[in-house]
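In what follows, a structure is listed as structure tokens, so that the remarks can point back to it.
The complex appears here minus one protein chain, its other protein chains still in place.
For clarity, chains are labelled A and B in written order, and residue numbers in each chain start from 1.
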Amino acid sequence: MMPGGRTQARAAWLFLTPALIFIGVFFFLPVIAGLALSLTNFDIYAIGHPENVQFAGLANYRAMVHTDLFWTALENTLYFAFVGAPLSVLVALGAALLVNSRLTRWPAFFRTAYFAPFVTTLVAVAVVWKYLYHPRYGLLDAGLAALGVHPVDWLGDPRWAMPAIILVAVWRSFGYNMLIFIAGLQRIPAELYEAAELDGAGSWARLRHVTLPQLAPTFLFVGVITAIGFFQLFAEPYVMTGGGPLKSTLSMVLYMYEEGFRWWRLGSAAAIAFSLFVLVLAITLIQLRLERERTS
Amino acid sequence: MRRRWASVALHAVLVVGAALSLFPLLWMVSGSLMSTGEANSFPPRLLPHHATLAHYAALFTQLDVGRYFLNSVIVAGFATAVSLFINSLAGYALAKLEFRGRERLFRILVAGLVIPAQVAMLPLFLLLRSLGLVNTYLGAMIPAMATIFGVFLIRQYVLSVPDDLLDAARMDGASEFRIYWSVVLPVIRPILATLAIFTFLSTWNDFLWPLVILSDNAKYTLPVALAGLSGEHVQDTELMLAGSVVTVLPVLAVFIGLQRFYVAGILAGSTKG
Partner (left out) sequence: MRVPPAWPLVLLAACHSSTAVTLDFWGLGREGEVVAQLVPEFERENPGVRVRVQQIPWTAAHEKLLTAYVGRSTPDVAQLGNTWVPEFVALGALLPLDSAIARSRVVHPADYFTGIWATNVVDRAVYGVPWYVDTRILFYRRDLLAQAGFAAPPRSWAEWLRAMAALKARDGPHRWPIYVPTNEWQPIVTLALQAGSPILKDTAQYGAFTDPPFRRAFDFYADLYTRGYAPRVGITEVGNIYQEFARGTYAMWITGPWNIGEFRRRLPPNQQKIWATAPMPGPEGAASGVGLAGGSSLVVYRASRHQAEAWKLVEYLSRVDLEERFYRLSGDLPARRDAWRDPVLAADAAARAFYEQLERVVPTPPVPEWELIATRIFDYGEQAIRGGVPRDTALARLEREVNQILARRRWLLARNAARAAAPAGGGR
């Protein structure tokens, strides 16, 4: 240790204390309490009369696994994440390639235009999109009608409600991923492109053999980050569809919110939250494993 | 010649993309200026017949939106200020101060990044309830005041601050806090700006937590108030669009004004250190 190490150590702990208190007390502690809560039958009867709480072991998890609504929420969330995330990544990649091209003028303007949706308040844009999706007065169906397509009741048809929400999510998120791709593109050494050109490679070949392979790690990273974010889908269905029609847009977080804050079945809600955590953890570990295999 | 065509095609696609990307936001503004019922007409309109600010007036005079705006400013502003201080202290300590267990602590914190915030929400609500912080501004701010992400961001950036700078100050007899305050903070201004913007934007836009923790109408932040209004006034399209504009405008303004920092921050966070 350096001279004055003790002073540093003391100062370090002093500096860390506020953050550690906040993070420890208001994040890690509730997470652990959540796990404990999921092992009890804490519900509305228990709030008024704490003596009604009982340890329930894995009863909540068992009940959850036997509830159709849980599987619906899980399926919907997986559908949303595994369709939406790749879509968002692909659109972002396309946008990044276009904005970053040598031929592009005013790249900053386009970058801002594509990024603006990401910055906006989710509730506000959900309200706007709700009106855009209206089967009679909404501009989307009007646009489709101009192309000769029959109007779709986007938010009222169980088959189309989730795709409608996926569209909103992709529109909102692709700008963020685009920035990460742009950073990745700018890090590709120019020599690789020059070498490819010398070998006679055209733009498509350069894309396939230089750009995409170089971007592969970013691809994985962005894809997984986006999917993890998409697992937390809540505001769009809450504002636009309320989980319907026919529960087709009920997401895990929305289901957890209803169980917890509408029906006050807190033990059950905590079990759902933990299942979500396990899901996210699994995806993250898979990503880390893939990363490790690729770099080794 | 080929280059010319390629350039035209490229810009055409870019412009169409920008139009699609911005269209909902532009329609939001346009609709908010339409007279009542115009946005719900068939066939749908793109632009108002006669632009009117009546809905904005209604928002601020009848629906108390000014108050919700103020609440959002208070919660987001305060949370940002506090989080800047706390996160930078911790991030600096983790990056530059020597102490036992530093790396292990850092790894534990990073592991926490995987946990979705919603897992903590219910117990946190019960905890704040026992502390009497339900339905308070402080309760609304607490999740934002110190975050693992914030600490992480600062720590990654501070790693690049040259050690000699700090050693020189130590040799001059400066206390560790003095070093942090007078030497480090000025140097890491860019990442501080980035974190400030991040925190402000995410707190301003936050919906689920304020929905849960605030029960008094008077304390609602804009997103919560907007969601509530949209349930009651679903027939009043133009009014709701105006409400959306009021909610979105500040964050868009902050973003456009400070996008240099924001973008730099995202890029810094995306590289794994």
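What we mean here is this: contacts are C-beta pairs under 8 Å (C-beta built on N, C-alpha and C of every residue); 3 or more make two chains touch, one makes a residue touch a chain.
The shown structure was predicted, so the numbers you read here are calculated from the model rather than taken from an experiment.
Looking beyond the chains shown, say which of A:57, A:158 or A:189 touches the absent one.
Reading the full complex, the residue touching the unseen chain is A:158.
Which of A:47, A:90 or A:144 sits in contact with the chain that's absent?
Among A:47, A:90 or A:144, only A:47 touches the chain that is not shown.
With respect to the chain omitted from the figure, which of B:43, B:66, B:101 or B:132 is a touching residue?
Among B:43, B:66, B:101 or B:132, only B:132 touches the chain that is not shown.
Any idea which of B:59, B:95 or B:212 touches the chain not displayed?
Considering all chains, including the one not shown, the answer is B:212.
Mind listing the chain A residues that contact the chain we can't see here?
Touch set of chain A with respect to the missing chain: 41, 43-45, 47-49, 52, 63, 67-68, 134-137, 153, 155-156, 158, 244-247, 261-264.
Which parts of chain B face the unshown chain closely enough to count as touching?
These residues of chain B touch the chain that is not shown: 125-126, 129, 132, 134-135, 212-213, 215-218, 228-229, 231-232, 234-235.
In the analysis below, only the chains that are shown with their structure count from here on.
Starting from the mean Cα coordinates of chain A and chain B, work out the distance between those two points in Å.
Chain A and chain B have C-alpha centres separated by 16 Å.
Quick one: which bits of chain B touch chain A in the complex? Just the residue numbers, please.
Those in contact with chain A are residues 3, 6-7, 10-11, 13-14, 17-18, 21-22, 24-25, 27-28, 31, 39-44, 46, 85-87, 89-90, 92-94, 97-100, 102, 105, 109, 112, 114-124, 126-127, 142-143, 145-148, 151, 170, 175-177, 180, 201, 204-205, 207-208, 212, 222-224, 226-227, 230, 237, 240-241, 243-245, 247-248, 251-252, 255-256, 259, 263, 266-267, 270-272.
Going by the contact rule at the top, pick out the chain A residues touching chain B in the complex.
Residues of chain A touching chain B: 1-2, 4-5, 7-9, 11-13, 15-16, 18-23, 25-31, 33-34, 37, 95, 98-99, 101, 103-105, 109-117, 119-125, 127-132, 134, 136-139, 142, 171, 175-176, 179-180, 183, 218, 221, 228, 231-232, 234-235, 238-239, 253, 256-257, 260-261, 266, 269-270, 273-274, 276-277, 280-281, 284.
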